[in-house]
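Here is subunit A:
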Amino acid sequence: MINLKINGFEVQVEQGATILQAAEKIGIKIPTFCYDDRFKPHGSCRICVVEVEGARSLMTACCIPASDGMVVQTESEAVVEARKEILDLILANHPLDCLTCEQAGRCTLQDLCYQYDMEETSYDGKRKSYEKDVSNEFYTADQTKCILCGKCVYMCSQVQNTDALCFVDRGFETHIGTPFEQGIAESTCVSCGNCVSVCPVGALMPKRREKYRYWEVDKVQTTCSYCGVGCQMELLVKDNKIMEVLPVKGHCNEGLLCVKGRFSFDFVSHPDRLKKPLIRKNGELQEATWDEAYDVIVNKIKEVKDHDGPDAVAAFSSARGLTEDNYLMTKMMRAVIGTNNVDHCARL
Partner candidate 1 sequence: MKTIAELEAIRKKAQDDVKLRSGSGDVRVVVGMATCGIAAGARPVMMAMIDEINKRNLQNVTVTQTGCIGACRLEPMLEVYEGEDKTTYVKLTPELARQIVAEHLVNGRVLKGQTIGVFEKEEA
Partner candidate 2 sequence: MELYRSHVLVCGGTGCVSSDAFKIIDLFEKELEKHGLEKEVKVVQTGCFGLCEAGPIVIVYPEGSFYSQVKLDDVTRITEEHLMKGRIVQDLIYKEPGKKEASDSINNMGFYKKQQRVALRNCGVINPEILEEYIAYDGYAALAKVLTEMSPEEVVETVKASGLRGRGGGGFPTGLKWEFTSKAEGDIKYVACNADEGDPGAFMDRSVLEGDPHALVESMAIAGYAVGAEYGFVYVRAEYPIAVKRLQIAIDQARENGLLGEDIFGSGFNFDMEIREGAGAFVCGEETALIKSIEGGRGMPKVRPPFPAQKGIFDKPTLLNNVETFANIPQIILKGADWFAGIGTEKSKGTKVFALGGKINNTGLLEIPMGTTLRETIFEVGGGIPNGKAFKAVQTGGPSGGCIPDAHLDTPIDFDNLISLGSMMGSGGMIVMDEDNCMVDVARFFLDFTEEESCGKCTPCREGTKRMHELLDKITEGKGTQQDVDKLESLAKTIKSASLCGLGQTAPNPVLSTIKYFRNEYEAHVNDKKCPAGVCQALLQFLVIPEKCKKCGICAAKCPVDCISGVKGKEVYLIDQEECIKCGACLEACPFDAIKKG
């Protein structure tokens, strides 16, 4: 175990824990843009710099391991000065269109500028400007807004392992692109949207079906309804409608989703959804009330049972329904109708 002092508070952590993790342990928040515990430490953005007694220069809390006897200041004058300068530099090269930016409310840059009272940049130099890549069906990439934290690149290469995104060019010209700058549609991108989920600013944004603000939505955590992995996710709901799906770090998905879970939720609010029971009357399926429908079904069940016995009724249950749904379906068949003729498509 390692003992160190952060802002005067003693804290004990495992060998190898970073200063950031040590601070988190005692509830001290150190700002980050580029940090994600799923990546190899890369310390790009430098916003997490802290002052370590005896160190030649400031140190990045996200990748420097805590060492015994370390004395750390996370908000000292030097630190705040450096953070403000870094924010100043980022703002100098970032469009200040927060009024219309869809990331507003979920933007780390916005939050930190608020925290450190950075109203505007003190520079009036060159700003980058790139054409927005809208070639992907589900998200857009606007390098003009990118702060080059590198999260998308590392997400794609180290966690999702699709290697579609990379750094292009050097110095001030550096930007995120795809190999040979062919555009996302032409790349190996599988539209998982995991890069979008980690973008701290509005550079990578989902293509929205309709307008909403992040502070307008309710968040409901649930389990994905596609394959059997059981990814955890958050449904962002506005006006009784799903606006967006965001990944949640669950047991099995480590905060990842695939194209289906992340972007294919339109079916829920699709106009073709069945809204009333239908009964076939002289060859046509026609709308009916629940009572009518239930009567038809119940009478049919009775009739068949009386005439041919319970085993003349069969049911296909659903591998897509709830556990509870399946339980009552099997109970209905076994306990109430009296047959074991229940199966589902596990085999298909």
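Going forward, contacts are C-beta pairs under 8 Å (C-beta built on N, C-alpha and C of every residue); 3 or more make two chains touch, one makes a residue touch a chain; residues count from 1.
As a selection rule, all candidates are chains of the complex that A comes from, given by their letters.
Predicted, not measured: the structure shown is a model, and the values here were computed from it.
Checked against 1 or 2, the single candidate touching subunit A in this complex is 2.
The touching residues of subunit A, when paired with candidate 2 in their complex, are 41-47, 49, 57-58, 60, 63-65, 78, 81-82, 85-86, 89-90, 92-93, 122-123, 125-126, 147-148, 150, 166-167, 169-174.
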